[in-house]
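What you see is the complex with one protein chain gone and the rest in place.
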Amino acid sequence: MEHKELNLLNEALGFHNNNLYGRFVLVEDTVDTTAAFVLHQILKHSFSSHPSSSVIFLALSHPFSHYDRILRKIGCNLAAQRDNKRFFFIDMLMLQFPDEGKPNDVGFAAVFEKIESVIKALPQDNTKFVTIMIDDISFLQVAANGSSNDVLDFLHYCYTLTSEYGCAFVALDHKDIYLNEEKPAIISEMEYLADILVKAEPLATGLAKDVHGQLMVLHKQHGISPVKIHNFHFKIKENSIECFYPGTKI
Amino acid sequence: MAESICRSLRDGALEGELAPTLTIKDSLASPFSFNVFSHILLQLSSQKSQSHGIVIVALSRSPSFYADFLKNKGVELSSSNKWIHILDCYTDPLGWKDKARKSGNVNVVSDQISLATSSYKSVKDMDKLFLAITDLGRGLVGENKVRFCVAIDSLSKLLRHASLQSVAGLLSNLRSHDQISSIFGLLHSDLHEERATAALEYMSSMVASVEPDHHSSENCLSEKNFTQGKFSVRSKRRNGRVRETSEKFKVEAEGISFASISAEDGTTVAGLLPKVQFNLQLSEKEQIDRAKVVLPFEHQGNGKPIQIYDGRRSLEESSGEGAPISRCKNEDSALGEIIYFRDSDDEMPDSDEDPDDDLDI
Partner (left out) sequence: MAATRTRGSSFSRNVSTVTSQNSGLKHGPNGTTFLSSGIPDLDKILGGGYTLGSLVMIMEDAEAPHHMLLLRNFMSQGLIHKHPLLYASASRDPKGFLGTLPAPASAKEDKTRDLTNEKDLRIAWQYKKYFDPQLNISSNNESYLCCTGAQQDYCNDLDLRKPLDRHFYSGMNVGCVSIQDSPDLASLQDQCAKFLSQFSRNEANISSAGRIAIQSFCSPQCKFANMEWHMLSFIRSLKAMARSSNAVVLVSFPPSLLSPSCSKRLQHMADTLLSVRAIPDEDKEMAKLLTGYQDMVGLLNVHKVARLNTQVPVILETTTFSIKLHKRRYLVLECLNQAPVDGSSGSSYNTSGSCSGSTKAGSLDF
């Protein structure tokens, strides 16, 4: 049961028909319940989905060694993929733009240029199977000294790659940061853009050892196809994610 | 009404009048303004109207998206170049890609988009944007008095790139341009200050808002809110009146469909008499009587010892009294007793022991 390939999360994300390409997946979490594992799952899937797929990973919160260890446990060797030129790890842990007053867009434009040049360096046929992943949007805003506009411009450019090349764009942000803001520009605009929205929340009854939280996966797909909502609980293990409907856990 | 907005957009502007302008606004609770936008776009392109061309200012959707969309809806793309033109502010709004291309020797991927597209690379400049839009329109319909229509797919994006004042300036310039028959654009109202939303509503002759069906904020992400909702329109009429109408909409795979609100839905007929056969209301007397009833779990203490109805007494005393729950007099508790027969002798007599007497504290 644990190693069933199609668990609820994969099903909810639509892995069975490979349809993350050309989509924007926004993952939201809170201090109590982290959703980083969703990124790990997508990362693993992106490598196994297609022989010529590749991933561009913009790391803001954790170094390569962290992801390497985690992915190795769920059966994916990032170091090998990096050597095969299928995994491009852009270390932005120390990314910081100069202080207020000066425009940040030059810095973000440079980062974007880096991403685009990676895609362009790929063989023509492989550009369709690129996944761009950002592991923490909120850190982008810190790096930009709080300017949400610059972050949104950058994210928009990343988003255009989904239509230009058919890439998948996956980003993680923390919902609870914005709860007290009157008009939380970044998270709302991202939610409008997102084709698939994944929300991780703690259980209302508090943390438990057997249920680590609940996930809600919402398919919007530009409103062209009907909306689907999946709700389920999850438990994170080292080598897999156990997903189950509320109350069905033995 | 969706139909009536499309009609007034098609009818266009009279000579010397401002062009009719529609703002479609939505919120995250029901984010379907784009469905409405594309619905109107389709209506305008499929039926005869005053305008002979449409300029789409694409900020939030790619030109290829529009090409696919129109093709799926059965619009002939080969002939569409004569009357539709996309101003692409989506692919490279700030000129980043352009800069990269100039500096490096990267080859430009030419998208095979069957729609006429011009790219635009400095969204922050509203005056230039105005010139670009009108140039494109003129290119479609020619220099004479033929009019065209402008569709802006995200006023919110514009507001992010430029000040409210300059966006309002752009809109007002477009409205008073004598070759523009109508304008429509969409706005995500929860991204902006109230002032910005109000200013854009002030600038437009029609405001359509997409709202969730139920305003219960308890769980705004229920599946129902993502398939249907309320569509209400306030239109300022020429005679100075305001007409407000609302409809239901449903989002399906084929697109968005509108239906008038039927009487059973109750949103408009809330004040009318309920159409239920049963009497759910209480008369005044009934209400007073109901308030007098003392429920068994309520504290009955008025000096007397407290009695708790245990379900047994009514067997013995149900003869003369009324409802057993309203009694609160001091009864003789000796009347109740428990007669217990042990089922068999090997049953342990455990129930009458203190379960805690082995505690050695």
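A few points about this structure:
The letters A and B name the chains in turn, as written, and every chain counts its residues from 1.
Methods note: a residue touches a chain if its C-beta (ideal position, glycine included) is under 8 Å from a C-beta of that chain, and two chains touch if they have at least 3 such contacts.
This structure is a prediction, so every number in the text was calculated from the model and none was measured.
One of A:His50, A:Arg69, A:Lys85 or A:Lys183 touches the chain omitted from the figure, and that residue is A:Arg69. For chain A, the residues touching the absent chain in the complete assembly are 2, 31-34, 36-37, 40, 62-63, 65-66, 69-70, 73, 93-94, 96, 99-100, 136, 138-139, 142-143, 145-146, 174, 176-181, 207-209, 212, 236-238.
Please note the rule applied: only the chains that are shown with their structure count from here on.
If each chain is reduced to the centroid of its CA atoms, chain A and chain B end up 27 Å from each other. Here chain A touches chain B in the complex through residues 105, 109, 112-113, 116-117, 120, 149, 152-153, 156-157, 160, 163-165, 183, 185, 188-189, 191-193, 199, 216, 218, 220, 222-229, going by the rule given at the top.
Taken in their complex, chain B has these residues touching chain A: 28, 31-32, 34-35, 60-62, 64-65, 69, 90-94, 96-97, 99-100, 104, 106-107, 109, 111, 156, 160, 188, 190-193, 221-223, 226-227, 251-253, 256.
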